[in-house]
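A single protein chain has been omitted from the complex, and every remaining protein chain is retained in its original position.
Letters A and B mark the chains in the order given here, with residues in each chain numbered from 1 onward.
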Amino acid sequence: MIILPGFSTRPFHPLLWLINPLLRRIMISLLVLIPLFSVMSACDGSRQTNTTTPTLFFGAPISLTGSTSNEGQLTLEGYKLWIKEVNTHGGIRIGHTTYQVQLKYYDDGSSPTKSAQLTQQLITSDKVNFLLGPYGTAATLQDEAIAEQYQIPMVEGNGSAKAIFSKGFHYIFGVQSAASEYAKVMLQAALTLTNPPKTVGIISADDAFSKEVATAAKDYATSHNLNVVYYQQYPADTTDLTDVLTALKTSGPGGNVPDMLLGSGHEDEAITTMKECKQLHINAKLYAFTVGPAVPDFISVLGPSSNDILGSSQWTPQEKYKGRDVFGTPVHYAQIYQTEYGHAPSYQSAESTAVGLTFEYAIRKAGSIDPQKVRDALASLDIMTFYGRIRFDSTGANTYKPMAAIQIQNGRVTTIYPSAIADAQLMYPTPPLS
Amino acid sequence: MAFGQVLVNWLLLGSLYAAVALGFSLVWGIMNIVNLAHGAFIVVGAYIAFWMYTQLSIDPYMGIPLTMAALFLIGWLVQYVVINRVIRAPLLVTFLLTFGLDLLITDLVQQIFSSNRRSINTTYAADGFDIGSTHIAFDSLIAAGIAILLTAALSYFLARTRTGNAILATGMDQDAARLMGINISRTYALTFGIGAALAGAAGAMFAELRQFKPPDEGTFTLHAFVIVVLGGLGTPWGAIAGGLAFGFAETIIPLFPGVGSGYDDAITFAVLVAVLVFRPNGLLGKAFYS
Partner (left out) sequence: MTTNIGQLARVTKPLPKQTKERRTWLWSLLIGLAILAAIATVPAYGNAALLHTWTWIVMVIVLAQSWNFIGGYTGYAAFGNVAFFGIGSYSVGLLVLAGLPFWVGLIVGGIIAGVFALLIGLPVLRLKGHYFAIATLGTAEALREFVEVKDIGGGGGGLMSLPLPGLNAYTIVFYAFISLSVICLFITAVLVRSKFGYALIAIRENEQAAEALGIHTYWYKVGAFVLSAVPTALAGGLYAYWATGFDPGTVFDRSISVEIVLLTFLGGTGTILGPIIGGILFETASFQFQTSGLSLHNTLLGFSIIVVTIILPQGLIRLLQEFTRKSAPDLTAVNRFMEGLQRVRRYITANGI
């Protein structure tokens, strides 16, 4: 019998694992950690065996946790809806073979470096056929470089900064409108009024995307007789805008509030701006935000203060498009989405579904799943979908789809511009907030 | 330049920030634990207040005692089960332990509540009164008032009650306190629970004044850290001083010509380093919490 030092001369006990505190602790830790790790490995998706039916794999790193987790979830819902609809309608048929489609995705935690790592994983380990884009400009920038290196086409719908398309890459395609359109469309809508606003204060977050939007807004305003009386950038992750708004409050003619307040940032900042405007008694005649009003929880978070706020959207359910895809019209897409997920679609979901559709039509057009042929088909694609027109210029950007200006009226989102696809009129001026 | 409005903004915002840092300061000062999960507690408090408002129609400010009670229980549990084991450990250990805790709590909150943004919209939000062109919103005023009230209450509790004295004693010299018959682990659990409760109160106020979602907890913790370092450990009023200093860096310094609003973080940390160089214990810092 083994005599353990430090335990007097008691012999080795069969239940020593429970009695000895140290061994007990080690045992518990092992009992906890080993199953954990085996569950991890068992769930490891990259060891999927080949399915018996021919399958096309689409890979995507998506931010399901972290700072853009909300938008990432919406993107995932958009992708999944497309996958489901394609498979239900018989898959993608090329010649005599019908392919089912499958999505392979990982959570990149809203970190662009992890996104790159996971893209690498998807291409070389999981051997996906094509890539769907992540959420956000920063992640898209990282991932497109890898797609370009491996010459795998990547279509994305959630990164709009110009930098994505100005690298001279051939394997990146974006279905959404460019960043510079975000603010332009709202200003255009405002200027169609018989008595348009004369002064505008522009505040912008200082990340690449927001700055691009704000600069385009400023240029457009000044060239169209709209006086930019205030232009200020703030740190992108700020939680408080009282100093910026206090200065804006007195920047209009005569020390008053400017007619219009244009915010270029993200949803968090739009909400903060509105809440603080109310607290500071800033009553502009028109509030416009490039990102925010189109996202579902904007209205639920702000409640009645959200009325009459202008926003811009890549897509709204009210637009009057007639696409040749299985969804057809925005209304129909919204219905299918609502049935599937229990809430209304946001434009992030719609553009993600559009990404899938783009691949579907490009593959059919190419008549092959060879990446090169599909890439060439993408470059020359020109289709009308529920999302709008999808066609790419030489850099891969979709310059053929206009953005829509929306306004929240009586607690729901309405499209007010361009008039061809609008379903309501712009209401102006906005009544005071309090 | 609307100086009145700026001044009011500063005072109100500074007090709100102080509420964020109060619990953090207590736990750090007494237990020498930098609780990186503090932001997570604030977010949990915000969700509890939100839930009470939407499901039970309890006003967030009226419901603060309930929020605080809930967070107190959570804090007590966390201390007893986890933090207790690293009380005597060096700085880095507690740092990393609370970091893991933070990851855990935030992820659980996100799983349960989803990552949607939430905010509480009361009917009286932004109603206020005007002094000249300066607008003072009621909810901001109430929040600032509660923050100062909590600080005063904590100060009174620590200085004048037996339990409070026990907490202070434990913070000064753990072994001597034990010799005096104070139950150290219960005292620590109490302290941590109070710290969490204060975080919960801050969360409830933030839920009404601004909006929140799970990833915001990192910002809260960072702000609390900076505010406590600025204001100094050793007294609850340090949180107020730190909050005002932080608010000053965020709202007033950008108004100086040529500075602008882009450099918020840089300014804050420049102020931080400057304060630390000249007053290494913070503005109101003392050697012992008292």
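By our rule, a contact is a pair of C-beta atoms (placed from the backbone, for glycine too) under 8 Å apart; a residue touches a chain by one contact, two chains touch by 3 or more.
As the structure is a computational prediction, the values presented were derived from the model and not from experiment.
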item: Absent-chain contact - pick from B:Val34, B:Ile48 or B:Met68; value: B:Val34
item: Option from A:Ile94, A:Ala208 or A:Ala344 whose C-beta touches the chain left out; value: A:Ala208
item: Among B:Ile58, B:Ile87 or B:Leu255, residue touching the chain not depicted; value: B:Ile87
item: Chain not shown: contacting residue from B:Leu56, B:Leu179 or B:Val277; value: B:Val277
item: Residue touching the undisplayed chain, where the options are A:Ala145, A:Val331 or A:Ile383; value: A:Ala145
item: Absent chain, residues of chain A that touch it; value: 2, 4-6, 21-22, 25, 29, 32-33, 36-37, 39-41, 43-46, 64-65, 106-107, 109, 111-114, 116-118, 120-121, 123-125, 138, 141-142, 145, 148-150, 161-163, 166-167, 206-212, 233, 235-236
item: Chain B residues that touch the omitted chain in the full complex; value: 28, 34, 82, 85-93, 95-97, 99-108, 111, 222, 225-226, 229, 262-266, 268-270, 272-273, 276-277, 280
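The rule is simple: only the chains that are shown with their structure count from here on.
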item: Chain A-chain B separation of Cα centroids, rounded to whole Å; value: 33
item: List of chain A residues in touch with chain B within their complex; value: 65-67, 69-70, 73, 110, 206, 232-235, 237-240, 242-244, 246-247, 249-250, 267-268, 271-272, 275, 278-281, 297, 301-305, 433-434
item: Residues of chain B defined as touching chain A within the complex; value: 1-2, 5-6, 9, 13, 107, 110, 114-119, 121, 125-128, 130, 135, 137, 139-140, 209-211, 213-216, 219, 250-252, 254-255, 260-265
